[in-house]
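Of the protein chains in this complex, all but one are displayed in their positions.
The first chain written gets the first letter, and so on, giving A, B and C; residue counts start at 1 in each chain.
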Amino acid sequence: MITADELRDRVREFLSHHDPGELDRLEFLRARFDAGLAWVHYPPGFGGLDAARALQPVVDEEFAAADAPDNDPRSNGIGLGMAAPTILQHGSDEQRHRFLRPLWTGEEVWCQLFSEPGAGSDLAALSTRAVRDGDDWVVDGQKVWTSLAHTARWALLVARTDPGVPKHRGLTYFVCDMTAPGVEVRPLRQITGEAEFNEVFFSGVRIPDSQRLGEVGQGWQVAMSTLMNERVAIGGGNTAREDGMIGVVADTWRQRPELRTPGMHDRLLRLWVEAEATRLTGERLRQQLAAGAPGPEGSAVKLAFARLNQSISGFETELLADEGLEYDDWTMRRPEVTDMTARGPGYRYLRAKGNSIEGGTSEVLRNVIAERVLGLPAEPRVDKDVAWKELPR
Amino acid sequence: MITADELRDRVREFLSHHDPGELDRLEFLRARFDAGLAWVHYPPGFGGLDAARALQPVVDEEFAAADAPDNDPRSNGIGLGMAAPTILQHGSDEQRHRFLRPLWTGEEVWCQLFSEPGAGSDLAALSTRAVRDGDDWVVDGQKVWTSLAHTARWALLVARTDPGVPKHRGLTYFVCDMTAPGVEVRPLRQITGEAEFNEVFFSGVRIPDSQRLGEVGQGWQVAMSTLMNERVAIGGGNTAREDGMIGVVADTWRQRPELRTPGMHDRLLRLWVEAEATRLTGERLRQQLAAGAPGPEGSAVKLAFARLNQSISGFETELLADEGLEYDDWTMRRPEVTDMTARGPGYRYLRAKGNSIEGGTSEVLRNVIAERVLGLPAEPRVDKDVAWKELPR
Amino acid sequence: MSTPDLLYGEAEEDLRKNVRRLLQERCDPSAVLARCESDEPYDLALWATLAGELGVAGLVVPEELGGAGASARELAVLAEELGRGVAPVPFLGSAVLATTALLECPSSEAREAVAALAGGSRIGTVAVPMTTAPGSVFPTSVSARGGALTGTVRTVVDLEVADLVVVPATDEDGPALYLLDLSSSGVRRTPVTPLDLTRRIGTLGLDGASGRRIASSDSAEEVLQHTLTTAAGILASEQTGLAQLCLDSTVEYVLTRYQFGRQIGSFQAVKHRLADLWAGVSTARATARGAADALATSGGDVDIPVALAQAYCCDTVVLAAEEHLQLHGGIGMTWEHPAHLYLGRAKSTQLALGTAERHRATIAARGGLPAA
Partner (left out) sequence: MSTPDLLYGEAEEDLRKNVRRLLQERCDPSAVLARCESDEPYDLALWATLAGELGVAGLVVPEELGGAGASARELAVLAEELGRGVAPVPFLGSAVLATTALLECPSSEAREAVAALAGGSRIGTVAVPMTTAPGSVFPTSVSARGGALTGTVRTVVDLEVADLVVVPATDEDGPALYLLDLSSSGVRRTPVTPLDLTRRIGTLGLDGASGRRIASSDSAEEVLQHTLTTAAGILASEQTGLAQLCLDSTVEYVLTRYQFGRQIGSFQAVKHRLADLWAGVSTARATARGAADALATSGGDVDIPVALAQAYCCDTVVLAAEEHLQLHGGIGMTWEHPAHLYLGRAKSTQLALGTAERHRATIAARGGLPAA
C-alpha cells in the first residue's frame, strides 16, 4: 500500500500542476478528486488511492499548507459522513460515478430521510410507503428531524415497500431527488425557538428504480451501514483541553470571581474532570481508529457528551443566577450550523437537551452497548415476527 | 367504634386489677392480651377490640406511663409484623387461637422462610418441595437469608406442592415447627464478618396439614399478603431529625473540624437534606396511615433509605480518611439485632450494601412502584404460562 | 420541634379542586403556549377570575381587608395548582411577595394597597432581583432621599403587569420599604426576554420617583426577610405542583407511545426512571408541606423547613421537567409541545429566591454544620 511519503509526493506533484491561487475553486477540487487525493482510502476512480484511512491527515495537511481551498466539509456533513460510504458500499458503479464526485466537491449537498413521527428509536417501524409503478417508485409519507433538507439536492431515503412482512424485512433504500415534484420541506421549530431541522412531506413523489441502493427489501441492512458510519464519525475529533462547553464556563469562572461559591467550585471541577476524561476517551478512540482497530468507545463518548453538555449548561445557568433567567432571542431562525458554544446560556441549556435524543437516544445507545459490546441478551421481542401492518402503534 | 377516651378508661380499669409491679411479666402480658388491649385493631378474642388502628399509641402510652412491661417487640419483629396479620387473615379460628397469644406475648418467636438461593427477586420460582403424605406434608429443600431462625419456634414457610403448573399456582403456605426433626439451621456469614442471617435446610420434615394456611395452591396469594404487611411496616417509624446514620456523620463533623473540606461540606449538606426530606416523607406516610389512608410512599422511603445509608456510609469513610482504611473486627459473630449506627464506619459501609437487596431489591421496588403506583404495563413475561418444572434456571 | 401536619385538609382539597377546574377550562398548555409570544403574555382575565370568583388573590389577607383569611397552608395549595398549570398570572409577585410584605406593614397605605391586591383591582410586586434568597443582606441598589427613590433593580418578577411595587431602599434612617405607584414619574420599566415564557421579569429604573415609606430600619429588614422566607416556602409548593404535572403527563405519554411494538412505558429503563421520579416528587411534597405548615404555625422553626423544602424541590422540579422532555423524545424538543414551557418555568424557579446551595448554607448555619 502507498506510504505517507509517497502520498506527500503525489500531493506536491499535483500542486505543481494545479496552482490553487490560479485555478477556479471548483475546478481545483474536481481535479483533486480525479487525482485520487480526495478521500485517499476510497478506490481509484472514486476520489481515492486505496490508501490507509489513517493517511488522510497527511494529504489534508499538505493541501492546507499550500493554502488550497477545501471542500467545506461542515456544509455537507451527511453527504461526506453517511451518503458517500453508503453509496460506495451499496451503490452500482453507475451510481458511484454519478454521485460521489459532486458530493465530495460540495456541489451537491445531501440529507438523510430516516426518522418519522412514529418511528424514532424504533426506526424500522417507519411507515413512509414506496409503491412500484413501472420503472418508478411512488412515495407517500412524512419524515422528520431532517437537517439540511432545505439546502440538499439529494436525500438518503428509507421507505416501506412491503407492509405484509415483519418490519425489518419490508424496507427499501433510495436516493431521492429533493427537487422532485411532491417533495415539500417545512422548517421544524425547536424549543430553542430556532429551526435547525425540517419536516419533509412526500405526496406521490416518483423515484426511478435506478436510484434504488441495494435490493428491494434490503433497506434495513443498507440503513444500518449508514448509521454505523455515523457512529464512527462521532467522537473522532482531535480536540484540545477545554474545547467545547466546559471552556465557556471555565472562562466565565476565571473572569467573574463574584460568581464563585464553594459548592459551585466543587461542581465545576467535577465537570472539568468528566469533560477532560471524556476528551481523552475520544482521543483514545481516534488512536485506535488510526491504528486500524476501531473500538466501541464512540458510544461511550456520545453518552458522556450528552450528559456533560446537559450538566454543564445547567450548571452555567445556576452560576449566572440573574442572567440565567434571561434568554437571548426567541425569534424563529434557520441557523446554518449548530454551534453549542455560540449564543447565550439559555440557548445552550435548551439545545443540549437534544443531545440525548438526536442520533440515537441515550437509552437506545445503552441497549446497543449492552448487547453489542457486553454481549448481554436482547429483551423478549414482541415485534420481530409480526407483519408490520399488524403491529400496535 | 370505640373512642380514644373509652380506650384510655379500659386501660386504667385493667391496670386497677393488674398491678404491673406485682404480677409476673408473662402473666401480665397474657392478661393484657385477653383484655383486648394487645393490638386494639384485632378482633375481640384475639387480643383486640376492633378499634381503629390509629388508636394503638393511646393504649401503648397508657401502659408505658404505668411502667408496665411491654412485649419486647424488637425481638419478634417478624412475628408481630408479618406472621400475626397473615394468621389473622388466612388462618382458621383454631390456628388463630393456637398461635396469636404466645406470639404477641413473645413466648414464641417467629421467622419467615421464603427466599432461596435460586429464588430471590423471583420468589415465586422457589423450589423447596412439600409432598402430601397422609395427614402430613413432607418438606425437602433449602431456604436462605432467614433472620431469627436460630431463636424461632415457628416459621412462615412457602413450599412448592405442584411443579407441573405455572410457578405462581403451585405453591402452598405452611406454619413450620422449627424444632421438628429434619430442620437444620446454619449461620450465614456476611461480608461484614457477622452472621445476622441463617440458611435453613429441610430433609424429610413433616408438617401436619392442620398447619397449612390457606388452600393448597394458594401459597402465593398468602405470601403476598405477608409481604404487603412488611411493606406497611417499613418507614412507619416516627423518628427525630438526625436519627440514624446522618446523625453519626453530623456529630463527627461537629466534633472534628480538622476533617472538614469545602467539597465534603457540600456533600454533607446534600446528604442532610436528603435524609431530612426522607424522614418527612416517612412521617407523611405515618400520618396518612393514622388518618386511615395508607399511601404508597413506603416504597419511596425504602428506596431512599437504602441509597442514603450507602451514600452516607461511603461519605463517612472518605471523611475519616486514614480511619476509613481500618475495620473494627472481622470475627464471625451472631448479633442479636441489626443496628446500622453501632460499630465502626467500615461496618456501616459494608452492612448498608445489603439495604438495596434485602426485603426486595431496589430494582424490584422500582418495578412495583412503576406498575402498582404509576400503572405502567408489565414487561413481556416469559414465565407466566409455563409449568415451573419447564422454566430455565 | 413539633411534628408538622403534612397532609391536606378538606378545605385545602376543595380549594385545589376549584382552582384546578378553572385552570383546566381556561389555561390548558396549548393556550399558554399560544399566549407566550403574543402581546399579552400574562392572562390578566384569568387573574381577575381567580381574584374575583375564587377570591384567591387575597387568600392570606384578613377578611376585614377583603381577603379569605387563610394561612400559608392554603396559599401553598394554590401555588401547587398554579405551578401545575404553568399559569401566566402574577401570583408570585402580587399574591405572595407584595401581599406578604404589605401585610406586615402597619401603615394605612399598606392596608389599602393590600386590599386592592386581594380584590384583584391592582397587581403588585416587590423590587428585589428574583434570585434574592432569604437571609441575604438588605439590598442597597435603591436609595431614598426625602421619599424620592433612585436606583436600578434587575429581574423584578411580574413587573410588567404590576401597578404598585414595594421597594427596599436605604434612606436617612437606614433600611426602609417604600410603596411606589408604578405610574409615577421617574419610573422606568424595561422588560427582559425571559427563559421562562410563562412568568416575566423586568428591570426597574427609578430616577427620583416618589414613594411612601411603609417600614423602616429593623422593621424593614424583618419584613423583607419574612417576605423572602414566605415566598421561598410557597415556591416549594409551586415546584411540587409543576413536578407532579411533569410526572403525570410523562406517565400518560409513555402509555400511548408505541415503539418496538410495545408501549414505551413497558420498558424497564423508562419504568425505573419514572419510579425514581415519583419517589422524588413524593419527597418534594413532604418537604413542601413541611414548609407550608411551618409558615402557617407561628413561633416554630421556619428557616430550616423552608430551606429544606427549597433545597430539595428546586432541583427536583428541574429533574422532573428534564425527564419529561427526555422521555417525550423528539416530540418534546418541538416548539409546539409544552415541554419547554415546563422546563423554562422549572429552571427559573430553581434560580428564584436562592439556589439549592444557598438554602443548604442556611441549613448549615441554623443546623450547626459549619463550613471548613
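Some notes on this structure:
Note that in this section a residue touches a chain if its C-beta (ideal position, glycine included) is under 8 Å from a C-beta of that chain, and two chains touch if they have at least 3 such contacts.
Everything numeric here is computed off the predicted structure, so don't read it as measured data.
Although it is not drawn here, the omitted chain touches the following shown chains in the complete assembly: A, B, C. Per the touch definition above, the residue from B:Gly217, B:Gly295 or B:Gly324 contacting the chain not shown is B:Gly324. Contact with the chain not shown here comes from a single listed residue; of B:Pro20, B:Pro262, B:Gly295 or B:Pro377, that residue is B:Pro262. Seen across the whole complex, the unshown chain contacts chain B at 115, 117, 119-122, 125, 144-145, 188-191, 193, 261-264, 310, 314, 317-318, 321-322, 324-330, 346, 349-350, 353-354, 356-358, 361-363, 366, 381-383, 386, 391-393. What chain A contributes to its contact with the hidden chain is residues 238, 240-241, 250, 253-254, 257, 260-262, 264-266, 268-270, 272-274, 276-278, 280-281, 283-284, 287-288, 291, 295, 297, 299-300, 303-304, 363, 365-367, 369-371, 373-380. Residues of chain C that touch the chain left out of the display are 267-269, 272.
We adopt the following convention: only the chains that are shown with their structure count from here on.
Innermost chain of the displayed assembly, by C-alpha centre distance to the whole-protein C-alpha centre, is C.
We define each chain's centre as the mean of its Cα atoms; on that basis chain B and chain C are separated by 42 Å.
Mean C-alpha positions place chain A and chain B at a centre distance of 54 Å. Each of residues 262, 265-266, 379-380 in chain B touches at least two other chains. In chain C, the residues touching two or more other chains are 262, 267, 270, 357, 360, 371.
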